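Here the complex is missing a single protein chain, while all its other protein chains stay put.
Should a chain be cited, it is by its letter among A, B and C, assigned in written order, with residues numbered from 1 in that chain.
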Amino acid sequence: MSSLLKIRGLKIDGRSDETWNPIIKGVDMDLKKGEVLGLIGESGAGKSTIGLAAMGYTRDGVRISEGTVEFDGIDLVTASAAVKRNLLGKRIAYVAQSAAASFNPAHKIIDQHTEAPVQHGVDNRANSAADGMELYRKLRLPNPDEIGFRYPHQVSGGQLQRAMTAMAMSCRPDLIIFDEPTTALDVTTQIEVLAAIREIVEEFDTAAIYITHDLAVVAQMADRIKVLLRGDEVEEADTRTMLSNPQEDYTKSLWAVRAFERPAKPAVNTGSTPVVSVNGITAAYGKTDVLHDVSFDIHAGRTVAVVGESGSGKSTTARCITGLLPPRIGDISFDGEVLPGNYKKRNKDQLRQAQMIYQMADTALNPRKTIGQIIGRPVQFYMGLTGAERRKRVNELLEQIELEPDTYFNRLPSELSGGQKQRIGIARALAAEPKFIICDEVTSALDQLVAEGILRLLGDLQDKLGLSYMFITHDLATVKAIADEVVVMKDGKVVEQGPKLDMFTPPHHAYTDLLLSSVPEMDPDWLTDLLQERGVDNIGDAAVGKM
Amino acid sequence: MSGLLWFVAIVLSIALGAHVFRFAGQKLTGNAPKFRDMSYGVAFGYVLGAFLLFWSVWYYFQPKVLDTGVPNAGVVFFRWAVQGFIIASIAAFLFRLFGRVVGTDGSRKLFRSMPLTASFGILVILIYAIIAVFAGQIAPYGQAEILGAANVMAGGDPAIGGDPAYPLGTDQIGRDILSRLIYGAQNTVGIAFITTLLAFFIGGSLGFLAATLQGWLDQLLSRSVDVLMAIPSLIFALLLMTIASVWADRLGIPLTIFMVLIIAVIDSTRVYRLARAVGLNIVVMDYIEAAKLRGEGLGYLVFKEILPNAMAPLLAEFGLRFCFVFLTIAALSFLGVGIQPPLADWGTMVKDLAPFINFAAFAPTVAAAPLLAAGAIALLTVAVNFVVDWMLHKSSGLKE
Amino acid sequence: MYGISRRGLLQSGVAAGVLAATGLPLKAQTRGGKLTAGLGGANTSDSWDGRTHSDIFMIASAHGCVFDCLTEVAADGSLVGELAESWEASADAKTWTFNLRQGVTFHNGKSFGVDDVIESLQMHIGEDSKSAAKPIVEAIVEMNKITEHQVQFVLASGNADFPYLMSDYHILMFPAGQIEEAIAQGIGTGLYQVTSFDPGVRMTASRYADHYKGDDAGFFDEVEYIAINDNTARMNALMTGQVDTINRIDFKTEALLKANPALRIQEVTGNQHYSMPMLTDVAPFNDVNVRKALKYGINRQELVDKILLGHGAVGNDTPIGPANQYYHADMEQLSYDPDKAKFYLQQAGLDSIDIDFSASNAAFEGAVDAGQLYQASAAAGGININVIQEPSDGYWSNVWLNKPFCACYWSGRATEDWMFSTAYEEGVPWNDSQWDSGDSARFQELLLAARAELDTDTRQAQYFEMQEILRDEGGVLVPMFANYVQAVNNRISSPDTIGNLWQMDNARMAERWSVA
Partner (left out) sequence: MSSLLRIVLQRLALGLVTLFVVSIVIFVAVNLLPGDFAEAILGQGATPESVASIRRDLGLDQPMFFRYIDWLKGMLTLDLGTSFAQLNFANFGGAGTTTIAEQIAPRLGNTMFLATVTAAIAVPLAVTLGILAALYRNTAFDKIANMFTLSSISSPEFFMAYVLILFLAVLNPIFPSLSNIFEGMPFSERLEKSMLPALTLTLVVTAHMMRMTRAAIINLLASPYIEMARLKGLSPMRVIVKHALPNALAPIINVIALNLAYLITGVVVVEVVFVYPGIGQLFVDSVKIRDIPVVQACCLIFAAAYILLNLTADIMSILSNPRLRHPK
C-alpha cells in the first residue's frame, strides 16, 4: 500500500499588516494507511497549520502558497470545494484541542455525531446513532446509551474529548488529525483519553497525525515523530529512534530539559520560625467552602510546591495568603506574626514582604506601561527612590533577570517574548525586596525550553537572595525540578505534604500515587505498562471526581 | 402596475444573467477556481452590481432638463451625488497619499494601513474643525446679522427670487444662510463636543469607580443607570428640555447650557455602562491585582492602571457618542427645543428650510439649502463613524 | 389684496337675511366632489363643545360645517340670518326678538326650535362657566319663548350689535335635552353631518341631504379636514395634491408657491392685530405726550415688512380693522417721525427717556424682533427702549396686564363695541392699557352711547371719533394688522369675495367653495 497522504514542499503564508509572511517554509510528509505520525514542536512551530493543511483547509488569514497535499491521489490544494467537502468528515476527520469549544453548544452530542454520516450519505441516522453508542462503549464512556442525548455542556471535558474522537470515527475515516487533544486536560484525565484514542485508532487501523507539544505523550501515541521548529522541519524518525537517539541540537535540547533538577537542600531545623505559616484556613466563595482546614509552613530559603489538579484549591490558598480572600477560619502568619486577613488592612511593609508572580505574563503586566515604569513603580512606591536612583535600581533588577537594561527599559510588554515578560514579572516582585514570593503556575504557559530558563533563574535568585517560594503548579515535572517540599491538594484539602524526596518515593497516599503515576514518561511503553498495571477496566475509575 | 412588471422583469433578467455569467466564466477560464467554486448568489451579486453600475452611468447622462422645460431634478441631484462621491474619493485618496509621504514614521505607518473611508473621515473631521474654529473669518456675514433682503431664495437665480450675493439665500428675517451654515459648524459641533466630553467625564469616572470599588456603590450606580436608561433618551431629553426652557427663561441662563447638561447626564448612562464593563474587564487583570497588593490607592488604580488601558474602547465610544449627541441635539433643535436662535444650528436650519424640499421638482437649487444643512450633520457623523469603525477594526478588541 | 369689504348698512330691527343662505354666488357652482383641507391649529383636546373653540380646526369643523348659529356674517361682511330668519329690536336696543327658521332639523332628526336656542345659550353662563362667550350671554337678562319659533331676549343695557354677537362661533345651536350627546357626537344643524372625528387628527363629514340652505351652499358631497400643525408637512401635503387647501402658508416659500400654476394664494386683511399696550396709569405712560412720542417713534411699515414679511397692513393704533363695519379707513395714518417724537418728549419735559419693553414670542411670532426694530427706530427720537425677553410660559398671566409696556396679540372682534368693551371700556379685566375716563371721558361716553345707537350714521360718527381718540391719545400701539394667507388648489373654485373676519373664508370654505 502506497502512502495515504503525501505532502510535498508545502509552504504556507500568514497575513499580518496587509502583507503575507511565510509561516510554513516547505514541509514534506508521508503517511501510510494505519500509521500514526507525531508532530511535535513548541508554540508557533506551525503544527496546527500543517495539520489543517493536511485536510486541505486553511484558517482565515492563512493561505497555501506552494506545494501539494495529496490524499489518496487527490491534490487537496487544487481540488474544488465540493471535492474537498466530500472527503472531509468522511475520509479525513479532525479532533480538536478543546472538545468543549468544538462541540456546538446548541445541539445534542449524538446529533452532531450522526451529522457527518448522514450528510455524506454513509449511513442513515438511526444506524449511525447506534454505531455512535457502540463507539462510546468502546471508548468506555459512562452510560454510553444515554450520554449522546446530553448537550455538550452537560458532559465533562475528558468525556467530551472521547466523544469527539468517536465523532471523528463516525464515518470510519482513513485519516484523523488529532490537534493536541489532551493539552487542556488534567493529567489523570489525560490518561483515559490517550488510552481511548490509541485503542480505537489501532482497532480500525486508522492513519493519524497526532499533534502535541508534549514529548512524553507523543511517545505513547506515534509510530513516527516529526519535530518542527518555526515552520521548518527539524528531523523525523520512528519513535524509539527519536527518543533514544535524537540527531539535531534542537531536539536534543528538548530532551535535555526534562532532566533538569535542582539539588536537594538539607532538612529544615525543627523549631525555626517559618517565613509563612498557613494555619488551618477554611475559605469560601460566597457560601460554599472551597478550602478546608489547610495548613503548611514555608521556611526561609525554601521552595514549597503546591500541587493539584484544576479546582483543587491551589490558587485559592494563594489568594488567602495574599489577603485577597480573607479566610473564614484560621490565619496566616508571617515571620511568626499573624497578618490581617484582608490585604487592605495590611501595612505597606507587610504587603512588600510577600510578592506574587503570575501565570499569564500577558495579563500581569500593564500593556500601556514601559518595562521601566513597571519595575520602577514598586521601587519608587516601597523604597521611595526617584529619578536617577530609581533608574539605577531598575537597571540592577533588569541585570538580575538577565535582560540588557538599556535595550529593555523603554519597551512595552507587547514587544517582549513570553519568557522575557515572565522575567519582568519576576523583576517586579524582586523590586519590592520581598522575603517571600508566590509563583502561580509561572511556567505552565511557556514552552519547555523557556520554562526551564525561568526555573533556573528562580533557583539562582533563591540562592542569591535567600527567598522563599510558594510554587503553585499542576506539573509534577516542575515539582521534581525545583521543590524542596511538596503539598498535594485535592478538593480544597491537603492530601499529603512533606519533603520532596519522601513524596517521590512510595508509599504515598492513593491520590498522590494516581497523580504521580499519571504523568507520562518518555518511554514509549509507559502507557501500555501503566494500563496493564491498573487493569483496563480501571481506567475509567481513574477519573474519580472528575465528572 | 407596469412598474412592478418592470421590476420583476429586471430581477429575472439579472437572475438569468448570473447564470450565463458563471457558465461563461467557467468555460472561458477553463474552470478556474474563482468561477468553479462561485456560488450562484455571488454570481447574482456580480451581475446586479454591474447592472447598477450601468444604470447609474445611463442615468447620469440623462438630460438635466426635460422636454417640457421643467428641470429633471432627479438627474440633477444624482449628478451632484455622484460628483460629490468622486470628489470625496479623490480627496480622501490624495489625503492618504499625503499622509503616507509627510509626517512622522508612526503617522506614515498609520496612513499606510488606512482604508479610504477612514482617510475620508479624518479629512472631513479636519475640515469641520477648521471651519468651526475659523467660522468668523470664513463666513461672509455674521450669524445673527440681519441683512437687507429677507427670504432670498437659494441658488442665486433672480428669476425665482434669488440673489447671487447670497448663494444659499437668506432666511425670513434676512440672515445669510451660507454664513449660518458655516457658523452652524461652530455651534452645533462645538456644543456636541462639549456635551460629549462632559458625558464622558461623568459616566467614565463613575463607571471606573464602580468597577474598581464594586459593592454597594456599584449596585447603587448601576441600578440608577438602569432606571435612567429605561426611559427612552429622546423622550426624556424632550421632557427635561421643556422643563429647562422655563428655568432658563426665569433664571436668565441660556437654554443651551441646560441642554448640554441634560444630554450629558442622559448620555453619561451609556458611557457609564461601557466604562464599567471595560473597567471590570481590566480590574480582573493580574496587573491590577498586583497594584492592589502593592497597596496602591484608588486614584493610582483608576488613572494610572485602568484608564490607559481603557482608552482605546473609550475613544471609539467617544466617536459614537459624539455622533449620538450630535444627532440628539439636531433632533431636539428640529423639534424646537434645542439650540436657540440667534445661534445658528443645523437642526433648526433643516426644520426652517425643510419646506423648500417640496419645490425641488421645479427648482432643484432651492431644495439644496435644507439638504446642505442636513447633509452637513450627516457628513460629519458619517466621517466620525468611518474613523471609529476603522479604529475598532484596528484594535479589534471591542467590536460591537 | 382683495376681499376688503365694508359691511352693508343695517337698519335696526329687521334682518336682511330673508333670502336663504349666504354669500352671493357669482358663477354657477357645481355640486359634488370632496374638499380636503390641511389645517393647522388642531389639538388633541379638541371637542365639539363650542365653548372651548379657539382655533381654526374646530371653528372650521363646528362653526363652518356641522353647527349653525342664529346669525352669520357673509363674505362681504354683511350680517345675514342663519337659524334666525329675521330679528328686530326695541328702540333702546334692549329687547330683541328673533324669528327662527322653521322646518330645520338636527342631524339626529330632532326639529329645531326656541328651546334649543335658550338651552344652547344657557350653556355659556353659570358661575363656573369658562366659556369665552360668557360676557355676551351674560348681558341677556331674560330669554322669553314667545312661540315655538320666536324668541325674545332682554338685555341689561341696549346693544345695537346684538345680532352680530349671535354669529359668534362659540354660540353654536345644540339640540335641547341632548346637548351632552350632541357634544360627544357632533350633532348640529349644519350643512355637513359628521362621519368621523379624531381630535387633533382628522374630521370628516358628508353633506346633510335636506339642508335648509338648499342648493346655494355646501357644494361638496364630503369634506375632510386633516390636522397638520407642522408648516412643512402642510405645505408638502398641498404641493403633492394630498389636500386641496391649507391655512397659514409659510411666507418663506410664498414666491415659489405663486410660481406654481396649479395653486393660488388667498390673502385678506382682517381684524387680527399685533399690539403694544402700555399701562396709562403708570409713569411715564400716564403722560399723553410720552405716548405720542412713542407713537411717532415706531416704524410701522418696517414692522409690516420685516415681521409680517409684507403680509399685513400698518395699524393706526386702533383695534378696529378692515373687517369691522365702522373701520375708519380714511383716518390720517400715523407715520414714523423721530422729530415729532422728540417734540412730544420735549412737551413732556424730557430730552430723552428710557423705557422697558417686555416681549416674548408667546405674544406673537417675532415679538422680540419687533421690539428690537422698535428699539432701533425709536432711538432716533430720543427714546431708549430696552427690550426684555420674557419667558414664554405664563406670559399671559405674568407679563400681559402686569408689565407697563409689553407685546400683545388680539384676534380682533367682529364688532366695534365688542372689541372696545373687551379691552377699552373702563374697568373691564382685559383693559390692557388701563384706558379709562381719566384718560378720555369722551371715549367712555361715546362707547356707551354708540352701543345702544340704532342709527347707522350716528353710530359711524361715534365710532370714527373713538378711533381718532385712540389714535391720538390711546394707550395701545397697534402697529400692524396681520393678513390671513391661505393657499388653494385650482381644482377648487372659490367666490371672488373671501371673508376676512376669520381665516379660510371665515372658516366657511366647506359652505362657500366648490369643485371647479
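Methods note: contacts are C-beta pairs under 8 Å (C-beta built on N, C-alpha and C of every residue); 3 or more make two chains touch, one makes a residue touch a chain.
For clarity, every value in this text was computed on a predicted model and none was experimentally measured.
Chemist: May I ask you to name the displayed chains that the omitted chain touches in the full complex?
Modeler: Counted over the whole complex, the chain not pictured touches A, B, C.
Chemist: Per the definition of touch given earlier, which of C:Asp198, C:Asp215 or C:Asp496 contacts the omitted chain?
Modeler: Reading the full complex, the residue touching the unseen chain is C:Asp198.
Chemist: Quick one: which of A:Ser3, A:Ser65, A:Asn86 or A:Ser333 touches the chain that's been left out?
Modeler: In the full complex, the listed residue that touches the missing chain is A:Asn86.
Chemist: Which residue, B:Leu343, B:Ala374 or B:Met391, contacts the hidden chain when the whole complex is considered?
Modeler: B:Ala374
Chemist: In the complete complex, which positions of chain B touch the hidden chain?
Modeler: 39, 41-42, 45, 49, 73-74, 77, 117, 226-228, 230-232, 234-236, 238-240, 242-243, 245-247, 323, 327, 330-331, 334-335, 347, 350-351, 354, 357-358, 360-361, 367, 370-371, 374-375, 377-378, 381-382, 384-386, 389, 399-400
Chemist: Please identify, in ascending order, the residues of chain C that touch the omitted chain?
Modeler: Its contact residues with the unshown chain are 38, 43-45, 47, 49, 51-52, 54, 123, 126, 128-132, 180-181, 183-184, 196, 198, 200-202, 226-230, 232-233, 236-237, 239-240, 242-243, 393-394, 396-397, 400, 408-409, 429.
Chemist: List the chain A residues touching the unshown chain?
Modeler: Contact residues on chain A toward the absent chain are 52, 55, 57, 59-60, 84-90, 93-94, 96-98, 101-107, 115-116, 119-120, 150-151, 153-154.
Definition applied: only the chains that are shown with their structure count from here on.
Chemist: When the centre of a chain is set as the mean of its C-alpha atoms, what distance in Å lies between chain A and chain B?
Modeler: 48
Chemist: Quick one: which residues in chain C touch 2 or more of the other chains?
Modeler: In chain C, nothing touches at least two other chains.
Chemist: Two or more other chains touching the same residue: where does that happen in chain B?
Modeler: none
Chemist: Along chain C, where are the residues that touch chain B in the complex?
Modeler: Where chain C meets chain B, its residues are 231-232, 235-236, 239-240, 250-256, 259-260, 306, 309, 366, 369, 390-393.
Chemist: Along chain A, where are the residues that touch chain B in the complex?
Modeler: 17-18, 78, 80-82, 322-324, 343, 346, 348, 351-352, 355-356, 358, 360, 363-369, 377-378, 381-382, 428, 432
Chemist: Okay, in this complex, where on chain B does chain C touch?
Modeler: 150-151, 153, 160-161, 171-174, 245-246, 249-250, 351-359, 362-363, 366
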